[in-house]
Every structure is written in C-alpha cells, then in structure tokens.
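One structure coming up, written as structure tokens, with questions to follow.
Partial complex: the chains shown occupy the same locations as in the complete assembly.
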Amino acid sequence: MQTSLSEEVEVSVKFSEVDALGIVWHGHYIRYFEDGREAFGKKYGMGYLDVFEKGFTTPLIHIDCKYKRSLRYGDKAIVRIKYCPLNVPKIRFEYTLLHSETQEIICTGTSEQVFLDTEKGLLQLVDPQFYEEWKQKWKIS
Amino acid sequence: MQTSLSEEVEVSVKFSEVDALGIVWHGHYIRYFEDGREAFGKKYGMGYLDVFEKGFTTPLIHIDCKYKRSLRYGDKAIVRIKYCPLNVPKIRFEYTLLHSETQEIICTGTSEQVFLDTEKGLLQLVDPQFYEEWKQKWKIS
C-alpha cells in the first residue's frame, strides 16, 4: 500500500520577493507552497482545473509555516510536497523547503483543504466520488 | 462644462512593499494607481461592481508610470487621480503620487481601459449606454 505521494519543484527568489532586510518576505513562502501544490497537482492529476472540472473547489482551511532560515535574492530552493492521507474529506500536504545548494532546511509547513461543491456552495462531508477514485488509482487506502 | 473629475486617496507604504534597496518596489505603484481608481469609482459611481452590474468589464489596455522619487517604509502618499474625457469608448485616467508630508511628486502615470461586454466577450466600439448616461450625469461633453 502506497501511503504517500510526493513531488518536488524548484523556485528562484525574485527581486520583488525580497524585503528591506534583504531576505524573502515571510508571506511569499505561502506562494512557494502553492507552487508545490501546482506541481503535485500536475503530476498526479489533481490540479485546480482537474478539480474544477469535477464540480469542486478545494479552499484552504489551515496553513502553517515554521521558518528556520532565510532565503536571499539569487537563491534557489526546492519545495518538497508530500500528500498525507486522511480519513476525513480533506486534503493535507506537508511541505519542506530546502536551499538548492546547501540542502539546509529553510522552512516546513502544512496545509489542509476541504471540498466545496461549486454549484451548491456546499462543504462535502464525505469524499466526492472523483476523489475516491483518485485515491484508488494511486492506491491510497 | 465640467471637463474633469478627480479624487484623492492616501496610501501607506507596507513593509511587504519595500524591496532590498529599502524603497517601494516599482511594481507596487500599479497597485496604488488601482487604489486611486477604486476611490474614484466609489465617489462617482463607476466602480468595478457598478460596471459589472451593467454587463461590462473595463480591462486595462495601457498603463504607464514615470518614477521621480522613491517611497520608503513608513511613508504615506496621496494618489491623485483625474478623469480625462475622450471621444472614443475608452476610460483614461491621469495619476500623480505626492509624498503626504513633503508634497514632492513621487511618480506620475496614465491608464486606459476599454469596455468589454461580459456576456459576448466583445470590445465595445461605441460608448455603452450606461457610460453615456454617466457622462451626461457628470456633465462631461
């Protein structure tokens, strides 16, 4: 049984992301996490547009980031994202950002998303069918 | 005949808007211009939502900014926006940003928007009726 799916994507620090202290402004890491989710979604067929076509959106209900080191202009970092199976109709990811050269941990984080029926605007209390099928396809018990 | 409508709004430089050089990153001025358009729209009944309710959106087709001085964290600036009547179905604004304390000019700019029919996705080649009425109301010939 496969209990975790994961993906990696590299991000480059842009000039516009660096603050007056010369380091990436803390809020931009939330964007790097989203870059991770996009890469994951593309790899495993669970992107925003895939989900939207099935009639759902997956709004964030929780995000959390622990900052260990900072990134500077010119730095590159690897966003590692790992899918964490849950017994409730939520999508949970864990994130680790590593400095591309030194491999030092920059930050870690988690996110949780729920399923919302786009037409009815209703929160899903059980897994939507397409998500059930997706889990079966990727052998997530 | 009234040929120009205008509005002013004050913006405060946020920490997240300042770059590694300690000054506001140049791209954020585009956002300050939009703050000006929002204040104008609210004052004269020509906001995004007003326009949207009439069945149109007003996408930007041109934006232009000339930077004279820079703003730093903690600074406040006045965004002065002036409506420039045109004989074509476009909305043109002129912007001047002034340092709130010194009154020095920080930057100037212009923007142009067109009317797009949201349902048909069509560019309007003549003024939409609600815009004609809006111009009459504000005595813009």
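Labels A and B are assigned to the chains in the order they are written; within every chain, residues are numbered from 1.
By definition in this document, a contact is a pair of C-beta atoms (placed from the backbone, for glycine too) under 8 Å apart; a residue touches a chain by one contact, two chains touch by 3 or more.
All values reported here derive from a predicted model rather than from experimental measurement.
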| item | value |
| --- | --- |
| Full complex stoichiometry in copies [only 2 chains shown in place] | 4 |
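By definition in this document, only the chains that are shown with their structure count from here on.
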| item | value |
| --- | --- |
| Where subunit A and subunit B are represented by their mean Cα positions, the distance between them in whole Å | 35 |
| Partner subunit A, residues of subunit B touching it in the complex | 15-16, 18-20, 22, 25, 27, 73 |
